[in-house]
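Presented below is the structure to which this report refers.
A selection of the complex's chains, in situ.
Think of it as A and B in the order they're written, each chain with its own count starting at 1.
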Amino acid sequence: MFLKNAWYVACTPDEIDEKPLGRTICGEKIVFYRGAGNQVAALEDFCPHRGAALSLGEVCEGQLVCGYHGLVMGCDGKTVAMPGQRVGGFPKIRAYPAVERYGFIWVWPGEAAQADPAKIHHLEWAENPEWAYGGGLYHIQCDYRLMIDNLMDLTHETYVHATSIGQKEIDETPVTTKTVGESVVTSRFMNNVMPPPFWRANLRGNHLADDVPVDRWQVCHFTPPSHIMIEVGVAHAGKGGYDADPKDKVYSIVVDFLTPETETSMWYFWGMARNFNPKDKALTAQIREGQAKVFAEDMAVLEAQQRNLNRYPGRKLLMLNIDAGGVQSRRILDRLLAQEQAADPQQQPALA
Amino acid sequence: MFLKNAWYVACTPDEIDEKPLGRTICGEKIVFYRGAGNQVAALEDFCPHRGAALSLGEVCEGQLVCGYHGLVMGCDGKTVAMPGQRVGGFPKIRAYPAVERYGFIWVWPGEAAQADPAKIHHLEWAENPEWAYGGGLYHIQCDYRLMIDNLMDLTHETYVHATSIGQKEIDETPVTTKTVGESVVTSRFMNNVMPPPFWRANLRGNHLADDVPVDRWQVCHFTPPSHIMIEVGVAHAGKGGYDADPKDKVYSIVVDFLTPETETSMWYFWGMARNFNPKDKALTAQIREGQAKVFAEDMAVLEAQQRNLNRYPGRKLLMLNIDAGGVQSRRILDRLLAQEQAADPQQQPALA
């Protein structure tokens, strides 16, 4: 249950710095590497000669060389050369559209002809020197849609993240959810509350008093296939909240790229972009460390939830008002998936 | 192949002291915790909201609070409250009868209406200050019935436990096995033999000479669903054996509660109750350590046996005279299981 004709974050550039990377994305075994001119390339991780994993090979002069018998593979999936062989008749392997942008490697696991880099989710903060970004990657044994549910309803912070970003007022403040085209936005505004530990630290990080009431906001944006950007922040109470002057607030974007691996596992690229004190690398590291703990808490909850759903596959779940963000996001996915399958009835469901 | 309408040992109280415990019993995923008034409660480990594992939650003022979104669950499986929600229409989850008694938490994984705490196996030693108890828990990858076979035929001590409780005379002394109603008793009496190491240590623990011949006995009692109490002991030879005066013997009960997890795995609650020198905690610890080694030896044998049976599922096994205890116990289980299934033809076999 995932879209194939979409751009997903596949990896970060550092993961292909030293050698090729083998990673399964949407059920496809793919090797990522830097080809000619340092351009990112993505191919089936399957040597057409004997089925060796190309990801165990090396890149030589911009071409991927199979680590088994030296077959030289082109970025288009056509064999370029092999010692002592004529390679004209070698079967082509699949090449996947791949693009490096905004500090990530993006891949299109579906039909290549439809892949338009212009459709890659725009990330303004990634190109603006007034912003800083730090993040990480978790491999999680759950359907990526459980993470969509999780991130489009932050009520859980009160319980799952009680010691860092949770606070009772989250629970007590209703959310507003709306679908706009193919996006879903869920918002919660809490005024005149005391900041929890993670936000106290961020206030100090922006040289603001951390022991006074604040106005706090959470605005979650879902866009297909599975990108969730959450505007979060606090401003000293009464200064305008979300719209307060930058000197009175700390404002960040929680960045979540959810990339399906199989039907029940995913790659979770998480991070935070902030526009306060962007040059402070120690602050970036400190936020990153805090987030790593927070998302590890989510991971434990979601993996246990997935095991439960596997055990009771037929059981109906509730869809409450707080679940509206996830419900509406899944509805968009269902619609797009139906369109994708209607356009290509041959498409097989991905392997689990 | 296990009875559902029966009381099983689920856990020990210390396992739910700090937080809820998730454990699968007879194929049922169950969360155990202390509810109102410190009473033990057992529920499906599945939050009716989104399927989270309730065992990751916390107990607040006697109620289990889901660790994901704060749903408050009652001990009867009905949702009590959830922040910002009306919960009247929430589906009920299953509540399992659970009782704390004799230092164990007991659960009834079958039809609740049939659960009568009066049917819990009576353990006289557990309530008598003249007795001491120590024990432990092993998670074993085998059908619990292999452990019934094991415990209802102690011939194996000569081989599996050669360095602790085994001795050649066990082999050479025939057993008597009889079925009495729903119980099976297998007895062996060995007179005028030298005590093996474990019993020499126990004789010393009761301030008795350990280098003289003894009369030794083993009386194994099986009762459904899978409780085995083994009267064991040695008396200085010629003093009356099993019936000797307490000052001339050491007498204990090996306590074995076998709780199926799946068709091929089990929870093994093992221990020893003794009525000599009951206040000596160092002796309790020493006996427990000895038993832990003994039962680890059984575990290795039974897990390898299970792998063999998985590999050769159709092969017939022998039923010798020494196997009579296991054979007769299984026959009782088969009969009770047929009754249980006849009474509830809808009952599905448990998941493996």
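Observations on the model:
Note that in this section contacts are C-beta pairs under 8 Å (C-beta built on N, C-alpha and C of every residue); 3 or more make two chains touch, one makes a residue touch a chain.
Note that the structure is predicted; figures quoted are calculated from it, not measured.
In this structure file the full complex is assembled from 3 copies of one chain, 2 of which are shown.
Note that only the chains that are shown with their structure count from here on.
Interface residues of chain B facing chain A in the complex, by the touch rule stated above, are 29, 45-46, 48-53, 55-57, 65-70, 82-85, 90-91, 351.
Interface residues of chain A, counted against chain B in their complex, comprise 149, 153, 155-156, 158-160, 171-172, 174, 300-301, 304-305, 307-309, 311-312, 315-318, 320-323.
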